[in-house]
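Mind looking over this structure? Questions follow.
The excerpt is restricted to a subset of chains, each kept in its original location.
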């Protein structure tokens, strides 16, 4: 059984991290995992929300959204529906947690960074691509702050670790790395793995979409996911070099 | 280092599953994990939403909410704020997925079951208590349908497996089962584990709230969680016996 794009089970799609893709944000990265294309921007503002003032801590949050026709069929805009959907909420929160795990908010000082991840084209793995790209946008925003002497520490200390993410899943009994949409919809188990550059876990989310999964299957997926994240980490390092 | 209520690290809080706690729903269970108290009701309606008609499949969904003063300080009502929050969305979706993993929607026939999990009192682990109680409410609703000969299969076939859930976490380096609120807020890693009665995974969600976690730590948490779910499964079996 071969994959739709003939990849090996443990092979990532071609990944690109295009920095400075738009000119206004302090960090702006177009990340591509195959046909999945997400624009990740980091917006810096001095100061923090009112309830956090005087805490000495920075503020780092994320929002995820899909363009209405980023997918195969058009989805109504959440602005028109008048509310943010459950899936959107869930992914925004995941991205925010992942990025906060990388940063020392004390050393960030009382600055706010909002990460926006807007899916321009979706082909599976949008949330993991978003995390992987958002880290690079965050990196650039932190260095932007450093250049203006706004940080309470060096950028390397503010970003105490890097973070990358990838999806893994089991299709027809085979564990696979970095599922495209066609694989995602038929996967028996679907897991998103967020790792630091050192290979530790930041977040592990596995779901038996169509069934359940054993401890052995979980272990196989974790192996694939950690290896994938380490590859992505390498690409991030090259991108910001 | 002892736990706030002197439990062993691998010990559940006292758990009760009180069936028929309210009279109107087809299934109604007050579940308690220590001081955490969640009312889980299952509401049956004949027929399915319009877009699903003629599919031959049933519909099973879940909603979670907290009473405004179920917690230590009062939270504004989501109805008054005019929108469902991200955390609420996330947990409702988790409960729905967990329950759908137990049921054969084809054998359920074109019937709808809505599970409501309302937290009357919160002390950590509300989502896992909700799943554990909701399964029993679902069980009763399915048998209610069986009694009216509305199922397309036997209730045992409709509910092809049971499901239970528990939280685990690492506090001060120690992996612990079934965190209460006081533990939850200081945990370095927080994980929710949803297992079938056979000990397979339905869902695994681990987050390094205050940091990151290693493969070994993950394994220790999984061991604790599986054991806890099996204990809960036994309590569910007794409750419905």
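First chain written, first letter: the chains are A and B, and each begins at residue 1.
Throughout what follows, contacts are C-beta pairs under 8 Å (C-beta built on N, C-alpha and C of every residue); 3 or more make two chains touch, one makes a residue touch a chain.
Since the model is a prediction, treat every value here as computed from it, not as a measurement.
Peer 1: Of the identical chains, 2 are shown; go ahead and state how many the full complex includes.
Peer 2: In total, this homomeric complex is made of 6 copies.
The rule we apply is simple: only the chains that are shown with their structure count from here on.
Peer 1: Hey, how far is the Cα centre of subunit A from the one of subunit B, in Å?
Peer 2: 28
Peer 1: Flag every residue of subunit A that touches subunit B in the complex, lowest number first.
Peer 2: The touching residues are 83-87, 89-90, 92-93, 97, 101, 161, 191, 196, 200-209, 211-215, 218, 222, 226.
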